[in-house]
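Scroll down for the structure; my scribbles are underneath it.
Just one protein chain is left out here, and the rest sit where they should.
Chain naming follows the written order as A, B, C, D and E, and within any one chain the residues start at number 1.
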Amino acid sequence: MKILYVDVGVSPQWLQPFKKMIELVKRPDVEVEVVGMMRGPPDAEYHYYEHLLMDELLEIVRKAEKERYDSVVIGCFYDPGLREAREIARIPIVGPAEACMHIASTLGHRFSIITGRRKFVPKMEDNTSIYGLEKKLASIRTVDFSVKEMEESREKLKEALLNEAKRAVEEDGAEVIVLGCTAESGFSKELMEKLKVPVIDATLVAWKYAEMMADLHRKLGITHSKIGGYESPPREAGWLE
Amino acid sequence: MKILYVDVGVSPQWLQPFKKMIELVKRPDVEVEVVGMMRGPPDAEYHYYEHLLMDELLEIVRKAEKERYDSVVIGCFYDPGLREAREIARIPIVGPAEACMHIASTLGHRFSIITGRRKFVPKMEDNTSIYGLEKKLASIRTVDFSVKEMEESREKLKEALLNEAKRAVEEDGAEVIVLGCTAESGFSKELMEKLKVPVIDATLVAWKYAEMMADLHRKLGITHSKIGGYESPPREAGWLE
Amino acid sequence: MKILYVDVGVSPQWLQPFKKMIELVKRPDVEVEVVGMMRGPPDAEYHYYEHLLMDELLEIVRKAEKERYDSVVIGCFYDPGLREAREIARIPIVGPAEACMHIASTLGHRFSIITGRRKFVPKMEDNTSIYGLEKKLASIRTVDFSVKEMEESREKLKEALLNEAKRAVEEDGAEVIVLGCTAESGFSKELMEKLKVPVIDATLVAWKYAEMMADLHRKLGITHSKIGGYESPPREAGWLE
Amino acid sequence: MKILYVDVGVSPQWLQPFKKMIELVKRPDVEVEVVGMMRGPPDAEYHYYEHLLMDELLEIVRKAEKERYDSVVIGCFYDPGLREAREIARIPIVGPAEACMHIASTLGHRFSIITGRRKFVPKMEDNTSIYGLEKKLASIRTVDFSVKEMEESREKLKEALLNEAKRAVEEDGAEVIVLGCTAESGFSKELMEKLKVPVIDATLVAWKYAEMMADLHRKLGITHSKIGGYESPPREAGWLE
Amino acid sequence: MKILYVDVGVSPQWLQPFKKMIELVKRPDVEVEVVGMMRGPPDAEYHYYEHLLMDELLEIVRKAEKERYDSVVIGCFYDPGLREAREIARIPIVGPAEACMHIASTLGHRFSIITGRRKFVPKMEDNTSIYGLEKKLASIRTVDFSVKEMEESREKLKEALLNEAKRAVEEDGAEVIVLGCTAESGFSKELMEKLKVPVIDATLVAWKYAEMMADLHRKLGITHSKIGGYESPPREAGWLE
Partner (left out) sequence: MKILYVDVGVSPQWLQPFKKMIELVKRPDVEVEVVGMMRGPPDAEYHYYEHLLMDELLEIVRKAEKERYDSVVIGCFYDPGLREAREIARIPIVGPAEACMHIASTLGHRFSIITGRRKFVPKMEDNTSIYGLEKKLASIRTVDFSVKEMEESREKLKEALLNEAKRAVEEDGAEVIVLGCTAESGFSKELMEKLKVPVIDATLVAWKYAEMMADLHRKLGITHSKIGGYESPPREAGWLE
């Protein structure tokens, strides 16, 4: 099987690091590909940026399906374009927020998301609501770092994540922590040791979910439903050439 | 005051009819402008089509603000780009689904939405959930017409709307009907006479909401909040020139 | 059009100030009338007082309809008698809590209500629940002022409102503030400047909602549904002479 | 102990029958008193009628407390005046809807309410929501009888109750039936035999709840809280002489 | 009538004290029996311990029914085996958490539970959810005492309960306090005097609920439904000899 991880944003310096991290956790029988974007802002911090990046993202998804990838992971915790990608594709498309929140729900009573800025919270709460998981969400906490700041100050970021995660565990009743930004990847092991609760790295855990989904697709034919919300536009209309 | 209604989709034949309908209900002191799109599919029936139309939609919103429009109505019951438009604009942006569902909630115990096809339901339910109004929603029913079919078979559409609205009132407990597609505009009066319950025309009622919002903005300075989800991208980043 | 604002309680000294405030925001084509009560306590701080004032309130509503008012605003954030008034009237009846919470919901991710005392909170939460808006409510905070104290210590009240609103924005995630007592009217502009988020004045915003509803009624025939909860008592029974 | 059952409405012919029914189920150590009203409509079918009856209802509650009754049952399934009565009294006040829905919740997975007309449903659903029990409610079904019709056609009413209750059990998943109108009292035994599920008579079961509450008050000092929503108006204000 | 209180756990020293407390609040016409267990851990602090105690608990329930007890109270705030006990019995089975939360819901706007340790919270929240009462729950707070510590340090426990209950009332909006562990029995009177809000002793209030249920069963034939979740295994299968 081969699975594609799409880093959402124009930040080529992150492709190798993501690939390396994924290589360490992937199944032996899976091939990893990581691609980024060529047009638009470096990240999807604003919803307008998500829009600017969406066109290329959906192109990549469609190309991946043609090239017989078994699954695509959308590398951004807003899960941008998840609905649109599933509409135009038949292979399993994985959004890190959706996948990680569902897995976190099976690991403890409630989970908290630690993300970047207040700006990010409303869409993430709306997604939690759409995914049906409001009841399992203890809180969304922020470290008050922009994506750029997260990338530039890794040590400070780690410390801030630890602090907020601690407060989530002690004050909000979280039993599980979800690192709610792919720019927070790479810290879960260390945080887990200090916090003594499961910590979900959005990149790596979404990847493992994609492996499972790809396998379910191959072995059992299971992929997202095409009867309602993900019904594809008719080919003859010509918009999906 | 002047307000802009944006018909989402490339369907120039609808601009005059929409304008005429709006002229009949508008406040005397408000100027009506109706614009459509030049690029993309005729309607937003698929989420991928929403994506294809979004770029022009957001351009129109930004231009409207520069041209000192007092408010913009996004003419599609999916409320496409509502989050993004509010992020990049300061004038009140009105989504018909959001506006009509809130108004319907103040008119009776529960409302039902009558829309086109099963395809449309999941995103509309998700929006109802995001808008916080699940409890006021009696049901979403469909007439099983595509947008194109709605435009071509007006009499059959009216009959189908009447049938489903009747069932919503009698079987689902709806006290109010919302016509959940701008292509269903123009029938509310007739339906209301037959059904004896309030029937909300998404185009016209969203327009009236925009008038109120524009007025609230002018008189009291109230528009959508800029502190969280609708925070604008920083000008200096250059993506919003 | 002419609209009636009913100040709930026997406090004649407030009628002129309310009228003046409303005159500043009203539509040019709308006539303002403000009336108060002659029997009962000065305000509706207790539910028993609401009961004592209800009789005159419902009389005023019925008289207003006969005198061809286009809408009535019930001037109290408990929305006392909203259900009963809609039952016996056909013109749109506006409750400030209902109207302001729905409008606030379209302005940001969540809103907080700042009201007088702990005493007020349960009924306001129950109303939020009945109106279907629990999910949009960030918090209800209190300044710990009785209605009388609010009326007597305007400067202290303003300061207290500012403090609680700040905490709502910073600690509870509110993106919008609703001033949840008509005795808190008159401060929204100043608070908005300091808080940098929309602040809803219950009197003025309910008024604007009533203007829109009256217009919707005139132009489109829309008013509250008569099929279920607001069904009127039969005239022949004689209780509604 | 002595407990007062207040039949809400002017229908003196019902006082003896209610008293007889209650005598059969009461605790041996409890004294039964049943009173009705002297002013207003025969029942509380409309919310305006509830208002017309409220004044006398609250007088009766206050008199009962002075006369050292241990508890008062408000004999109407709308629970009219429950909030106001608890505000002005310290002895336990029991609303049949609240009491019966809580007890029904402990008897099975979900309950259905069978009530009179569509008119009644919105307020009952709102009450279910305020009481926090939406999740336990399978459905509210109606027999399409006004209160007057219920009183005049007892056999037809019984048959209609049986039919709707059957459908609630078979189609809506109800495991328990609540007869949601005090005018439906007297049928529970027969219905229970036919339906093979618990059937709650609102009058009798509310009475038993009042006995328990009165006993909890006497033995443990427990009655409704006075710290928030039920805080009493200050005596010195003079409105509660 | 005779009712059986089953202390869940092997802690014979508690049987007399429980019996004495219950004797003081019981109805004059009810006979009290209190039994404990012979096999297993002293309390049900862990879910594995609940499992270890369940076998004997269910035996006791079945024996009680055969010996014509009118009701059984399961003496543990986890309500262990409530579902299973109702499945195999026809007499009313009372769980203290279920009974006390429903009663607390009728006493004020929201209640808080004060229990032992963080460990206890998830199952209690899950039960609140299953019982349908999430909306009435202000908070669950813990004193950070194990059951053993509760039993050994009564004075410290009382102080800790008072502190957490105060915070629940002042910070969480609780109007009613539920002592969420049978090992917290005996303090409600004192706490109520200090807190000025109703305080529910789980043992005593569950007992009173059982008295009411037993009476409802005798007088009206009402007990838990046998049509769905509590359907009994068929006798002929031989597992319930």
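Please note the rule applied: contacts are C-beta pairs under 8 Å (C-beta built on N, C-alpha and C of every residue); 3 or more make two chains touch, one makes a residue touch a chain.
Model, not experiment: these values are computed from the prediction.
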The omitted chain touches A, B, D, E
Given E:Lys19, E:Lys123 or E:Lys219, the residue that touches the chain left out of view is E:Lys123
Residue among A:Leu133, A:Met150, A:Cys181 or A:Ala202 that touches the chain left out of view: A:Leu133
Of the residues listed, A:Lys2, A:Lys19, A:His109 or A:Lys158, which one is in contact with the missing chain? A:His109
Out of A:Val169, A:Ala183 or A:Ala202, which residue would touch the omitted chain in the full complex? A:Val169
Tell me, which residues in chain A touch the chain that this view leaves out? 24-25, 27-29, 98-99, 102-103, 105-109, 131-136, 169, 173, 175-176, 188-189, 192, 196-201, 204-205, 208-209, 211-213, 215-216, 219-230
So which bits of chain D touch the chain we can't see? 109, 135, 173, 175
Since one chain has been left out of the picture, which residues of chain E touch it in the full complex? 40-41, 45-52, 54-55, 58, 81, 83-84, 87-88, 118-119, 121-123, 126, 129-130, 227-229, 231-233, 237, 239-240
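In this text, only the chains that are shown with their structure count from here on.
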If a chain touches chain B and chain D alike, it appears here: C
If I superpose the C-alpha trace of chain C onto chain E, what rotation angle comes out, expressed in steps of 5 degrees from 0 to 180? 120
Distance-wise, how many Å sit between the C-alpha centres of chain A and chain D, to the nearest whole number? 52
Give the residues of chain E touching no fewer than two other chains, as numbers and ranges. 108-109, 135, 173, 175
If every chain is a node and each touching pair gets an edge, what shape is that graph: line, ring, star, complete or other? other
Please give all chain pairs that are in touch with each other. A-B, A-C, A-E, B-C, B-D, C-D, C-E, D-E
